[in-house]
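Omission of a single protein chain aside, the complex is shown with its protein chains in their original locations.
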Amino acid sequence: MNEVHSSGKLDAQAIAEAVRQGMYAKDHASKGLGMQIEAVGPGYARLTMTVRRDMLNGFAICHGGFITTLADSAFAYACNSYNALTVAAGIVVDFVTSAHEGDRLVAEAREISRSGATGIYDITVTNQHGKTVAVMRGRSHTLKGKHVVDL
Amino acid sequence: MNEVHSSGKLDAQAIAEAVRQGMYAKDHASKGLGMQIEAVGPGYARLTMTVRRDMLNGFAICHGGFITTLADSAFAYACNSYNALTVAAGIVVDFVTSAHEGDRLVAEAREISRSGATGIYDITVTNQHGKTVAVMRGRSHTLKGKHVVDL
Amino acid sequence: MNEVHSSGKLDAQAIAEAVRQGMYAKDHASKGLGMQIEAVGPGYARLTMTVRRDMLNGFAICHGGFITTLADSAFAYACNSYNALTVAAGIVVDFVTSAHEGDRLVAEAREISRSGATGIYDITVTNQHGKTVAVMRGRSHTLKGKHVVDL
Partner (left out) sequence: MNEVHSSGKLDAQAIAEAVRQGMYAKDHASKGLGMQIEAVGPGYARLTMTVRRDMLNGFAICHGGFITTLADSAFAYACNSYNALTVAAGIVVDFVTSAHEGDRLVAEAREISRSGATGIYDITVTNQHGKTVAVMRGRSHTLKGKHVVDL
């Protein structure tokens, strides 16, 4: 999976997958919440998470923080997919529909723009019925000269 | 703690504390992350959380989602403090400094404005050295005619 | 243009165009900045504006406020397109590239979700070279029982 292909397009995909592997190996947070990294690509990531009982707030719905955490993980895998170490500078979340125990959420992160050290990403969280649960916009900041994994 | 005092000021404080008790009893999410509700008041809440190993991301720093979850809980206790059922409509988070395993974070939520069904809250997350970790702004939406707890 | 057609699809389009006419007639702000409403539809609007000298800030680039004003007008025409009186509750803008005097900016607003009184819209501002200048996300609030125009 990590081999580097001759075409530029395949290289970028191989790099994104190598980064995914390297990040996930140490990503206690995403693992602990049962997230799975379904797909990655250059500037792209799709993750899933099932809402557990310990994610419910005092109103018996999924705590917005956990929905955000899923979206933020998708954002992290997408914005690090070029193997340049990148952190979240800021995020904006609009909550659209409640999520409930047992719901299977999918977060899809897509790059909107990238220039200099700054990237803008859109992340959509939907439930198993395809309904939008939340939308997030993330601003990323790439650190100079640091890689996520050694290739 | 739940008794209603004669002064309007004390009443509001007693209501906020009754709401805190009622919410926290069922708040699996905040409890599961080890959050403690240190103080509440009308439009106000202060919560603490210690960064655990299972909150670290692939870069060995606290996942931004957990910092947001702490801030979002503080927001929830503050905006529900009047005992009118209120949910987060949207949040904006700016990450200022990384948090590390063992850091004791404090989130303080304060009301900026409230008119009609909409409230605006500012939440600041600081670490044990008093350094700002993140700032969040939350927009709340109050549902009509629903209480958090029966008083 | 305002006649109501038999098909539901055409009706919605005709309503959007009637709202556009009614709003624009009194919209001193958008007119004064030279904005033109190029297209509207249900949940959609596309506006243009040319950056003038009196829109430049102290650094000789277009003041971010005017870029935001263009995006906010596109947002307004899109979220009012159903002829239910709707106002902006909040906006988030990320500035991607500077705009300069004489640049012809295009703002395109698209609906992301709408449920109850709340809508979420994405607005993209691009220049004459197709480069993204700014992205905005808007949260709208629809007032009960009020129309924009009498049909």
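Each chain carries a letter (A, B and C) given by its place in the written order, and its residues are counted from 1.
Methods note: a contact is a pair of C-beta atoms (placed from the backbone, for glycine too) under 8 Å apart; a residue touches a chain by one contact, two chains touch by 3 or more.
Model, not experiment: these values are computed from the prediction.
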Using the touch definition up top, pick the residue from A:Arg20, A:His63 or A:Arg139 that touches the left-out chain. A:Arg139
Contacts from subunit A to the absent chain lie at residues 89-90, 92, 118, 139, 141
Applying the definition given at the start, please give the residues of subunit B touching the unseen chain. 92, 94, 96-97, 112-113, 115, 120, 122, 132, 135, 137, 139
Using the document's contact rule, name the residues of subunit C that touch the chain not shown here. 22-30, 32, 53-60, 63-66, 68-73, 76, 85, 87-95, 148
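Rule of thumb we're sticking to: only the chains that are shown with their structure count from here on.
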Using the mean of all protein Cα atoms as the middle point, what chain has its own Cα mean nearest that point? A
For subunit B paired with subunit C, centre-to-centre distance based on mean C-alpha positions, whole Å: 35
Approximately how many whole Å separate the CA-defined centres of subunit A and subunit C? 30
Expected list for subunit A, residues touching two or more other chains, is 92, 94
